[in-house]
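First comes the structure, then the notes that go with it.
All protein chains of the complex are present and in place, except for one that has been dropped.
All chains are identified by letter, namely A and B, in their written order; residue positions are counted from 1 within each chain.
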Amino acid sequence: MLVFLARRFTFFVLALIASSILIFSLIRIAGGNVAAVMLGKAARPEAIDELMAELGLDRPLPVQYLDWVGGMLRGDLGTSFRTGESVTALLVDRLPVSVPLALGGMALALLVALPIGTYAATKAGSPIGTFVAMASQVGIAVPVFWAGVLLSLFFGVRLGWLPTGGWTPWSTSVSGAVQSLILPVTALGMVMAATLSRYTRTSVLDVMNEDYVRTARASGMTRGGALMRVGLRNASLPLVTVVGLLAAELIGGTVIIEEVFSLPGLARMILSSVSAREVIVVQSAVMVIVAFVMVVNLIVDVLYGVLDPRVRVAR
Amino acid sequence: MIRQQARRMGRGAIGATLGGVLLLFIAACGAGGDPSDTPDESTGGAAPTSDRAAENKLVLIALQDPGTLDYVSNNLTALILWLPGNVVEPLISFNGDGEPEPGVAESWEISEDQTTYTFTLRETNFSNGEPVTAADVVYSLTTMQESPIATYAAPYEAVASIEATDERTVTVQLSRPSQSFFRGMGGMSALIQPEASAGTIATDPIGTGPYVLDEYVTDSRLTFSINPEYWGEMPSLEEVEVRIIPDGTAALNALRAGEADAFPVITIDLWERLTTEGYGDDFNLITYPQGGEMLYVTFNTTQAPYEDVELRRALAASFDRQQFIDAFNAPWGATATCGYGLENTPWYTEESADTCPAPFDVEAAAADLQAAGYAGEALEFTSLSDVADLSLPADLLIAQLQGVGVEVERNALDLARYAQVIFQGRPPQFGVTVMSDPAPITQFACPDESQMGWTTYCSPEMTDLMNQADAAQSVEEYEALMNQASDVLKEDAVIVPLLAKSGVGLWHPDLQGWQEPQILVDIQFANLHW
Partner (left out) sequence: MSTAADGMITAGELAGRGPDPAGARRGRRRGQVNTGLVVGLVMTVTFLAIAALSLVWTPADPNAVAPADRLLPFGSPGHLIGTDALGRDIASALMIGARTSIVVAAGAALLGLVLGTVAGLTAASARPFVDETVMRGADILLSIPGVVFALVLAATVGAGVGSTVFALSVFFTPSFTRVVRAAALRVLGEDYVAAAQLYGRNRLFILARHVLPNIFSVLIVQFTLYFAVGILTEAGLSYLGVGVNRPDISWGMLLKEAQETVGVASPLAIWPGLAIVFAVLGLNLLGDGLRDVLDPRLRKRAS
């Protein structure tokens, strides 16, 4: 077990280094620079070079990379070129929007998808089961921003129940913040639920045909009972993996939802920072997300080791 | 038997599900509504009373986040809209008739030979309570003189020295008379800030204006409240929030849902919806030339084949300006023009599509191209991909160019790459592009070939006329010379004007006191009241 943990952790560190190099190179080979954006169309030619030098962007790339990584190791994520604010402060502003959005979306997806997927699996072949399966098929086919815009039109404009978009900070009003999150969380959660319910259905269907469920049923348990007592625990294992993998996709989904609902979240910060070529902000923010996903994966893997002894041996 | 049954049920379920999705869609669509179909509440009259009227508050919508508030080294429209006039003020201001009025400077004196300007400062404080000193003014002007933004630094071209003669007097010495200097003192080039707060200008700019910036949350909002130190009449609105909503549909939704009271600057891609979806009935649709922008095509004369004036003139004749007006379906928003001045430009003369040296004529353009050996010539059209205001015109322009028999390859770039390739390339690397901005034509001047930029036209004749105009002793002389300069630009078809786009905004009908922008495109809050 200790060896397994040590190996897993070594990989985690190596992966962080590799992805930092990847992220750095990716944004640095992008054309355009922050000075060009800041100074705009009426910039004096020599002003660009001066500004680049002032921002330290004229140094060799390896130096800039080491500077960035060194800063991160000391807990300094760098500063925005345009406002001089620290990236850490920017993240602190953005996380109270993005984290509840992502967690809420994931929770809603699980809450909807697990029962529905399980139900669809037990009723596979019946009209209801087929309907649920089809509904999730159609749900998957709907682009997420379309779902968002429609929800906003219906509940925001038509019924006037909820804000169409925008953000009320937690500090101003907790209920306001919750209200501005309801529609985005719903849009994100529903689209993810469509995907997740298919996974659930598949996993449960598989488990239902496993020998231990059959044995349980043969020993007199009802189908549902057998499923609850033996099946779900086993089906939960691949689901843990899916949840881990969906974490990355969930964050991707928030980019679009934050744009549709004008939420000042992490994803929109990255979007606008990419277009302004705020390279340090992009690098550090993406790195934070990647690190988060990797930590989730690390936890999932460790959980696997705990839940399923075979994994420990295999690795 | 069982198998067949299951198959039937499967099909039924598919049908039912698809039907369900369609129903949801129809329900939601009824919401956004095409009010011409649903003449219930929307066409009945104006929007309901705003929730914020009683509290003397106002919520405005902006599509773009400035990202920084440093107005000295950024010329982003998203910033110019809100800061000048509200938070920071120029030394003086020019009213609608072009007459100078006091600002931070209470009075001024101009020497006989028009080379010495003496400004007497108002006895007032910045919003942080610190007094406005001559040193602050000298600092502010010098900072702008050194601004990396060429148009901000331009009025200082003839300036020899800027000095504080005493606590409340600043003297500017010119090396020659300059019209643009005095004009510049009423604009972005003369915004006054305290030297002590220079370090926080990007997030917390301080000024003497009627409002003070309370909070700037990037990608979310800017909030303003009354500046207790303001020297003028206290404004009526106690709090103004500018909410940043990047998605046009979401912005209109917020307005419709009563979450905001005005949408002061609306991009052309949304114009049509203002009338077809009835926003113009519920809100006051205000168009204002002063907040507008020129839309023009630029040819890169440093690159073959665009150095050929015959080619440029022939291509200019392919631009069908009326097609733009038709395509936007918002004749109230833009006028076809061949001139370079907006209505608020001092030397503005009325122009239309008919006053062009190369008016629209497909046959003539095609024949000229044929004759000059350019039929089937491959052009590179560089367009900005992420600005709807420009990608829509680009769609039209490319089709129009193709219509006279040239090949067009479109090179769509995002703003950062566009800025690097086009604005900052020396010489610039592009063929044809379309741009839109409110800056005066002095930006097209080109003192020498090495400075050749993306919109500069290095014609000694034009540059000379502009210099003479600047040094003019009288306003009349200045205007006449500027007109001559713009005629040169027009004849040579380097920068071809297409449209004068008005500023377009939606305002709550109960909101009074709207005033046209004075500093480029600024939206002033001070006179607004419920």
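Just so it is clear, a contact is a pair of C-beta atoms (placed from the backbone, for glycine too) under 8 Å apart; a residue touches a chain by one contact, two chains touch by 3 or more.
Everything numeric here is computed off the predicted structure, so don't read it as measured data.
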Point to revise | Touch with the omitted chain, as defined above, among B:Met234, B:Ala399 or B:Val475 | key: B:Ala399
Practice item. Kindly state which of the options A:Val97, A:Val144 or A:Ile280 is in contact with the chain not pictured. Key: A:Val144
Check your understanding: Which one touches the absent chain: A:Leu55, A:Val97, A:Leu250 or A:Leu263?
Key -> A:Leu250
Revision key, fill the gap. Note that subunit A touches the absent chain at residues 11, 14-15, 18-19, 22-23, 26-27, 29-32, 105, 121, 124-125, 130, 137-138, 140-146, 149-150, 153, 188, 191-192, 194-195, 198-199, 201-203, 205-209, 234, 237-239, 241-242, 245-246, 248-253, 255-256, 259, 267, 270-271, 274-275, 277, 282, 286, 289-290, 293-294, 297, 304, 308, 311, 314
Exercise for review: By the contact definition given up top, give the residues of subunit B that touch the hidden chain.
Suggested key: 2-7, 10-11, 14, 21, 25, 28-34, 248-249, 252, 269-270, 272-273, 276-277, 323, 326-327, 329, 385-386, 388, 391-392, 395-396, 398-400, 410, 412-414, 416-417
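The rule is simple: only the chains that are shown with their structure count from here on.
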**Study point:** Rounded Å distance, subunit A centre to subunit B centre (Cα mean)
**Key:** 37
Point to revise | Complex contacts: residues of subunit B adjacent to subunit A | key: 6, 9-10, 12-14, 16-18, 20-21, 24-25, 27-33, 65, 67-70, 73-76, 148-153, 202-203, 217-220, 243-247, 249-250, 253-254, 256-259, 386, 413-421, 423-424, 426, 435, 437, 439, 443, 451, 453-455
Point to revise | Of all residues in subunit A, those that touch subunit B in their complex | key: 30-34, 36-45, 47-48, 50-51, 82-85, 90, 93, 125-127, 130-131, 133-135, 137-138, 142, 149-154, 156-160, 163-167, 169, 259-262, 264, 268-269, 272, 275-278
